[in-house]
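Just one protein chain is left out here, and the rest sit where they should.
Let's turn to subunit A:
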Amino acid sequence: MRLRLTDRQVGVLFMLPFLVALLLFLVWPIAEAVRLSFVRYNPLRPEVQPFVGLDNYRFVLEDPLFWESFHQALIWTGWSTFFQAVIGVGLALLLHQPLRGINAFRGLLLFPYIVPTVVIALNWRWLFNSEIGIVNHLLLQAGIIAEPVAWLSTPDMAMASAILLNVWKYTPFVVIVVLARLQTIPTELYDAAKVDGAGALRRFRDITLPQLAEVLAVVVVFRTIWTFNKFEEIFLLTRGGPGTSTYNLALYAYDQSIANLRMGVGAAAGVLMLLVLLVASFLYIRLTGFGREDRAA
């Protein structure tokens, strides 16, 4: 006999697996992370988990490495997002031109976005190798540098290389979103402006930029949050080194959990990261009103 379900039951039934999964894969790990941040957890003796109150947070906040990582995370996030936004808008404008074969260029320029981080990190280590890397070779040949640069083993250069990697990989994200928005700007606006005698620069400033403003704001927030969270890009390229000069908060949390076996401290660092993100998003929502139903999709 076939079971007859009412329409409403079908609706609930369809929703159930997701709600269960949401609890298991989102709510539960976060709740666990918060709980871990209040206990002392030694992976070698997991059965003993004494409650330690705010000790883990105190430890983190008194740790100079945490503040150093925080500072570096801001540098890493700020520059990466800045270059991604500027280059991304430039490329999107270029790819928006009605040229023959433009789709092939679009494909090639968006490609870095889906290249695995491990692959890019390996390639970067090879390109920027200080002894036999091609980048040093080309720069030496062009006379831009006089002697080989130790890209990944001097603090500033390591951070710059990591930011460059991030910009290379994620600028296509900005391009995708901005390009999609550019395609929805009505051409009549430009035609009308042309009739009124507005030059290319005026049209860009008075039509394109205002039309892009909203989507750019969204993109910058997404990129800021995701870049702030990034772990693999830095870990695989420099492991936070040389020394601790490219640590960000994600690396700090990871290191506390894995290398120092302080799961509780690592969790506390993670929760602090989350708080930073929450405060930043809240401020952003207050400032721009993004997140209202009509603008969400």
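In this text, contacts are C-beta pairs under 8 Å (C-beta built on N, C-alpha and C of every residue); 3 or more make two chains touch, one makes a residue touch a chain; residues count from 1.
Keep this in mind: contacts and distances are computed from a predicted model.
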Per UniProt record, name of the chain withheld from view ["Anti-sigma factor NepR domain-containing protein", "Carbohydrate ABC transporter permease", "Multicomponent Na+:H+ antiporter subunit D" or "Rieske domain-containing protein"]: "Carbohydrate ABC transporter permease"
Of A:60, A:85, A:149 or A:218, the residue in touch with the unshown chain: A:218
Which residue of A:154, A:211, A:229 or A:245 touches the chain not shown here: A:229
Residue among A:116, A:186, A:210 or A:243 touching the omitted chain: A:116
Candidate in contact with the missing chain, chosen from A:158, A:179 or A:212: A:179
Sole contact to the chain not displayed, among A:82, A:190 or A:254: A:254
For subunit A, the residues touching the chain missing from this view: 4-5, 7-8, 10-12, 14-15, 17-19, 21-22, 25-26, 28-30, 32-33, 36, 46, 91, 94-95, 97-99, 103, 105-120, 122-124, 126-127, 131-132, 134, 137, 141, 168-170, 173, 176-177, 179-180, 183, 215, 218-219, 222, 225-226, 228-229, 231-232, 235-236, 250, 253-254, 257-258, 263, 266-267, 270-271, 273-274, 277, 281, 291, 293, 296-297
